[in-house]
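One protein chain is absent from this view; the other protein chains keep their places.
Let's look at chain A:
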Amino acid sequence: MNLVTALEENFRREIPAFNIGDTLKIHVRVVEGDKERIQPYEGIVIARKGAGVREMVTVRKMSFGVGVERIFPIHSPIIKQIDVVRRGDVRKAKLYYIRHKKGKDAKIKEKAREIKKAAV
């Protein structure tokens, strides 16, 4: 499998450490006609799937009251940057239950300690 993994390594990008429940700001390169711009997409990570360069991450946000989920291959070249905005405190690996929650129930608690560390 050496050559297979070697080929995959070419596509590996630096990804900040993040967990399920974190809020990410993903800067996506969008091509419109012949113009190119960076569009940020901010939301909660509700699932991570796959491993290595094939890893996919599902990010959910509420857009004008409508739930939007985008699935990104996190090593994709169209992603310019990933910022971790907020650490979430969750107990599940997949937060699909959040789709059926509304208002306050759909909130994710912030991880208290880690944020303090980041602030120092």
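Keep in mind that, in the parts below, contacts are C-beta pairs under 8 Å (C-beta built on N, C-alpha and C of every residue); 3 or more make two chains touch, one makes a residue touch a chain; residues count from 1.
Please note the rule applied: contacts and distances are computed from a predicted model.
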*Absent chain per UniProt: "Binding-protein-dependent transport systems inner membrane component", "Glutamyl-tRNA(Gln) amidotransferase subunit A", "Osmoprotective compounds uptake permease protein GgtD" or "Large ribosomal subunit protein uL3"?*
"Large ribosomal subunit protein uL3"
_Residue in contact with the excluded chain [from A:Leu7, A:Ile38 or A:Met62]_ = A:Leu7
*Check each of A:Arg54, A:Arg70 or A:Arg99 against the chain that is not shown and name the one that touches it.*
A:Arg54
_Using the document's contact rule, name the residues of chain A that touch the chain not shown here._
1, 3-4, 7-8, 11, 29, 31, 53-54, 73, 75-78
